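Structure below; questions to follow.
Here the complex is missing one protein chain, while the rest keep their positions.
The chains carry the letters A, B and C, assigned in the order they are written, with residues numbered from 1 in each.
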Amino acid sequence: MIYFDNAATSQKPQSVIDSLVDYYQNDNANVHRGIYELSERATNAYEQARDKVQNFIHAKKREEVLFTRGTTESLNWLASTYGAENIKQGDEILISYMEHHSNIVPWQQLAQRVGANLKYINLKADGTLDLTDAEEKMSDKTKIVSVTHASNVLGVVNPIKELAQMAHEHGAIMIADGAQSAPHMAIDVQDMDVDFFAFSGHKMLGPTGIGILYGRYEVLNKMSPAQFGGEMIELVDLQEATFQPLPWRFEAGTPNIAGAIGLGAAVDYLTNIGMPEVEAYEQSLVSYALPKIKKIPGVTVYGPQDSEHHSGVIAFNLDSVHAHDLATALDQEGIEVRAGHHCTQPLMRHLDIAATVRVSLYIYNTREEIDHFIDIIGKIKEYFNREFA
Amino acid sequence: MIYFDNAATSQKPQSVIDSLVDYYQNDNANVHRGIYELSERATNAYEQARDKVQNFIHAKKREEVLFTRGTTESLNWLASTYGAENIKQGDEILISYMEHHSNIVPWQQLAQRVGANLKYINLKADGTLDLTDAEEKMSDKTKIVSVTHASNVLGVVNPIKELAQMAHEHGAIMIADGAQSAPHMAIDVQDMDVDFFAFSGHKMLGPTGIGILYGRYEVLNKMSPAQFGGEMIELVDLQEATFQPLPWRFEAGTPNIAGAIGLGAAVDYLTNIGMPEVEAYEQSLVSYALPKIKKIPGVTVYGPQDSEHHSGVIAFNLDSVHAHDLATALDQEGIEVRAGHHCTQPLMRHLDIAATVRVSLYIYNTREEIDHFIDIIGKIKEYFNREFA
Amino acid sequence: MSLHNLDNLYRQTIMAYAQHPHNYKPMLETESYHIRKYNPNCGDIIDLAFNMNDDKVTNIHFYGDGCAISKASASMMTDLVSGKNRSQITQLVEQFSKMARGEDGDFKSLGEAQILSGVTKFPTRVKCATLAWHALDELLAIEK
Partner (left out) sequence: MSLHNLDNLYRQTIMAYAQHPHNYKPMLETESYHIRKYNPNCGDIIDLAFNMNDDKVTNIHFYGDGCAISKASASMMTDLVSGKNRSQITQLVEQFSKMARGEDGDFKSLGEAQILSGVTKFPTRVKCATLAWHALDELLAIEK
């Protein structure tokens, strides 16, 4: 099987699977509560995973790293806590046309509730963010700028650092959706100067059900918890309660302990390879694949046309075979790609299309797989372009 | 090692661990999105887990079963969606003195926000719920009654069906916290006539990071989603969105797919034994353990004093050894118990104590373990009660 | 090559319809019955419209971006129901749903559309085949 759907979720290395088995077989206990050794081991493993993530994204403090279910939950928490507390009627939230639904709908809901306005940064013809438009759409009314670091469709990596600078000049906070960047490149939240950064474990070799919300300490520490109960609590009276310090204040109930440990193992795996190496390898795959895909007659590739500016996500359409028919045919040949709107309906409308096929690559993909893929595409075209009448 | 901390989290059978490994190695893909076969397999496995849970708790429809992170998240969702939409100033929320923080603090927060009143049902001297007090405290102002099905401290199982009837007579909805019941007895949400039922996978042989919110279809279907983005969405315009039908409307973002599948395997494991058999076996352990613990000089057992009315959770104190010192000493002997407030601070104050030791049993515990435990307790008492001066 | 597996799905008749769909034309906005249906799984959109004359469906046509399966299915469906009345059509919709769920039965009344039963071997594509039929079903539920 050739797995080309890594933007949806990645496969897992043996070391990640082993870390889960090892926890359940040898260290299985709840965290932060027991005063026996097993629970201490579980707690250590869980908190070490936090340290690993801290290093991975170059956060200043371990308290800035919160475990969530994934990117979607991280962004929802921001909308329901920071958003609800800081966004008032007439304020503006700025996102872009290339956002994933998870970075659109939470803000829509917030905007509707408080009477704020949700605005969209335009894209240029090559699919990259229009920074002039971003600049124009920012004003002192702008309170939140939330943009994806890397697109899950266009193969674009956005200049988050520049956006953060603009946002901060207008007194807004900067949120980056790192779901498609954290798995594929070195992340430095301090250098990018983001206030929040969200990503998912399952897209970066880790388990399902675990993700990260990074928050700059000063901002995060003023934010109310998103959920209540369990170990996030300090003192409970009958009518009120006080809470633990960061990061535990945001981790209500028994967390996904095995998930965090598995994510830690995934971080280890990626760190062993080196994130610059991961990025370089994927870049070499793209420069191999993109020209070949573009050479297929009748193909339209969305996003930048040169592989230098294109990440490992390649969305395209054939004029003669509908995206879904193509995906089904590829599946018959054991090649797994995605077809559809990729949870980016506003982007699809912006591009005036209903769906695309998407190939998304990761470290275990190879040039041979790409060759085979190109070969099969040719055969599929033939298959569908016979005259059937 | 003797593991007596099952109320915190349970150990996992090999079949549950294998189900995780099998998913990650053979079916790993995202759900509900792919049009290739691997994704279809992942989706089927995930949705089959929902069917298994539906059967396990005897829900009427599969749409009534939502996957969450655990009991705490389930209860928080209820407070932040059903609660926020239906509770107004002056309304009353009724819980009990034996609730876990996760079934207290979300309601406190809601009550504070909207100006509602949070009331507590009294306990009788034996630790059981005072139903006369419950009846008295319910009125037409009562909108939510939320009570634990089984206590995580007192070894009490509450008459949820009776409470639900009372609640419904007053036009309130009935929520049961099933964190300590679902792992240990047959659950029939239709027979209990609850509107919502919450529990955690990790306490019933399943993985961490997965839990259930059951909701009666008519009530659940009127509730707004708790989180937004990903597969819960139908159509997204720039300023608004429409959502999928139940159950997916409540499952934003990539869910804990492996967690759900593992929970399904745990349900299979328990169903194979049979929940009445599980309950009977635990009952036989309690009737063996409780009299022996009560015979220890200087011991105080909290909750019902007769094993017939006592679940597999036994909280006690020794007059001569503080709970933490006892737990540390037991840990040295390889016996893992919990000491502390068990996330029930209001209950601790109600009992006028700071902490207890807690033994909580499960299907893999044995009489031999209990014998050894009793034996060691005696030795520990001797150790601490020497004159050290 | 195992593309011949695809022949179960992309039968000659289906592909012919997909390449040259019947009753495929833009909405006039004057039809008395019109619905836009959306397949949230994939993003496909279908517009379906017709008039009712003497309880009989007339001038039925569809339009929109769709895969071969959905276009062929809409084509065959519009051919099939044209000139039929509500109760006849309701029965046909039921028959088609049953077939698409993979249940057994005698689906002769569906005519050419029987060929779409191959979709049951491709579970992820069932919605493509049923989209137009669901649209029709919703329109018929409206009493005018």
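The rule we apply is simple: contacts are C-beta pairs under 8 Å (C-beta built on N, C-alpha and C of every residue); 3 or more make two chains touch, one makes a residue touch a chain.
Owing to the predicted nature of the structure, the values given are computational and were not obtained by experimental measurement.
A.B. asks: Tell me the shown chains the invisible chain touches, ordered by label.
C.D. replies: When the full complex is considered, the omitted chain touches A, B.
A.B. asks: Looking at A:Glu40, A:Asp130 or A:Asp193, which makes contact with the chain not pictured?
C.D. replies: A:Glu40
A.B. asks: Of B:Ala79, B:Leu129, B:Met348 or B:Ile363, which residue touches the hidden chain?
C.D. replies: Going through B:Ala79, B:Leu129, B:Met348 or B:Ile363 one by one, B:Met348 is the residue touching the chain not shown.
A.B. asks: List the residues of chain A that touch the chain left out of this view.
C.D. replies: 32-37, 39-40, 233-235, 244
A.B. asks: I need the residue numbers on chain B that touch the omitted chain, in ascending order.
C.D. replies: Listed in rising order, the touching residues are 322-325, 328-329, 332-333, 339-341, 345, 348, 353-355, 379-380, 383-384, 386-389.
Here is the rule we go by: only the chains that are shown with their structure count from here on.
A.B. asks: Measuring centre to centre with C-alpha atoms, which chain is farthest from chain C?
C.D. replies: B
A.B. asks: When the centre of a chain is set as the mean of its C-alpha atoms, what distance in Å lies between chain A and chain C?
C.D. replies: So the centroids are 37 Å from each other.
A.B. asks: Pull out every residue in chain C that's touching 2 or more other chains.
C.D. replies: Only 41-42, 124-125 qualify.
A.B. asks: Residues of chain B touching 2+ other chains?
C.D. replies: Where chain B meets two or more other chains at a single residue, that happens at 33-37, 39, 233, 235.
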